[in-house]
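The structure that follows is given in the form of structure tokens.
Only one protein chain is missing from this complex, and each of the others stays in its spot.
On to chain A.
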Amino acid sequence: MIPGDFEFKQPASKDEALSMLRDGGDDARPLLGGQSLIPMMKLRMASPDILVDLRGLDDLRHISIGKSIHIGAAVTQHELIGSEELFNVCPIIRETALVIADPQIRYSGTIGGNVANGDPGNDMPALMQCLDATYILESSEGIREVKARDFYEAAYFTALQTGEIVTGIRFPKPESGHGYSYQKLKRKVGDYATAAAAVVLSLSGDNVKSASVALTNLADTPLFVEKAEDILVGSQLTLNTIRATMDAAEAIMEPVSDGRGSREYRTKMGGIMVKRAIEQAAMRADGTAKGGLFGWLKR
């Protein structure tokens, strides 16, 4: 649990950081909260020669809310939880951040590090897919944007190129009155998900107007359940449509067997998390017919 030797650099500006990363090439790694990278270095599973610390870069620390929401990469999970503005427009961010690790880790850990890390256990990537977020990637060569739904390739493999960093995240402001839920099954505080599901939906009368479902730690990348939209939108939330969504979600899951449970158990739990997230999101959504249609949800 002792890291090898490395050089620690603290750039004064984003440009300086980008040129340090360019010059360092594959030997350099950006550092934000260090809550994933430092443990990996202590286990000597990562051994970068140069760490470029992005925490001091003010450009990466803002949250701005307009028609879309922009969150700087260096915003900590603790800050995400504390932001009332963000909670008012997109409460699922707080709900998700609150089930990440523990308070101490959340003081340091950032949203940028969480989404860039590429660990399938991280909770923010599935949420970003659910919210259809776009990652803003910058390098000394310039800026580009990649959708969260296209960003993840395999465990620890993402669309990020050497020398490139995530500077921020942008996603459309969810429509007001939407329902949401992040359901995470874990063994204890500080654990990664046995299975987790993010659901955002909105209702119009008895019908689902929009719906988006994504999954955490149920494959070597986060999973966006594309079929969920087809199944749910335009239909009513019945046991059958929920069951069909669970089946569609379970069909794309490929969790590994580990201390959290067998592949089979984790897959079934993925389905249950989807079910519970849809149910809770529906309960929270502004709709017209909650008394009748949703009666069965309350039993």
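Here is the rule we use: a residue touches a chain if its C-beta (ideal position, glycine included) is under 8 Å from a C-beta of that chain, and two chains touch if they have at least 3 such contacts; residues count from 1.
Here is the rule we go by: contacts and distances are computed from a predicted model.
**Q** Looking at what's absent rather than what's present, what does UniProt name the missing chain, "(2Fe-2S)-binding protein", "Rubredoxin", "Aldehyde ferredoxin oxidoreductase" or "Carbon monoxide dehydrogenase large chain"?
**A** The record for the missing subunit names the protein "Carbon monoxide dehydrogenase large chain".
**Q** Could you tell which one of A:Thr194, A:Thr216, A:Thr245 or A:Gln280 touches the chain left off the display?
**A** Result: among the candidates, A:Thr194 touches the missing chain.
**Q** List the residues of chain A that touch the chain left out of this view.
**A** Contact residues on chain A toward the absent chain are 1-2, 4-5, 44, 102, 185, 187-192, 194, 259-262, 265-266, 268-269, 272, 299.
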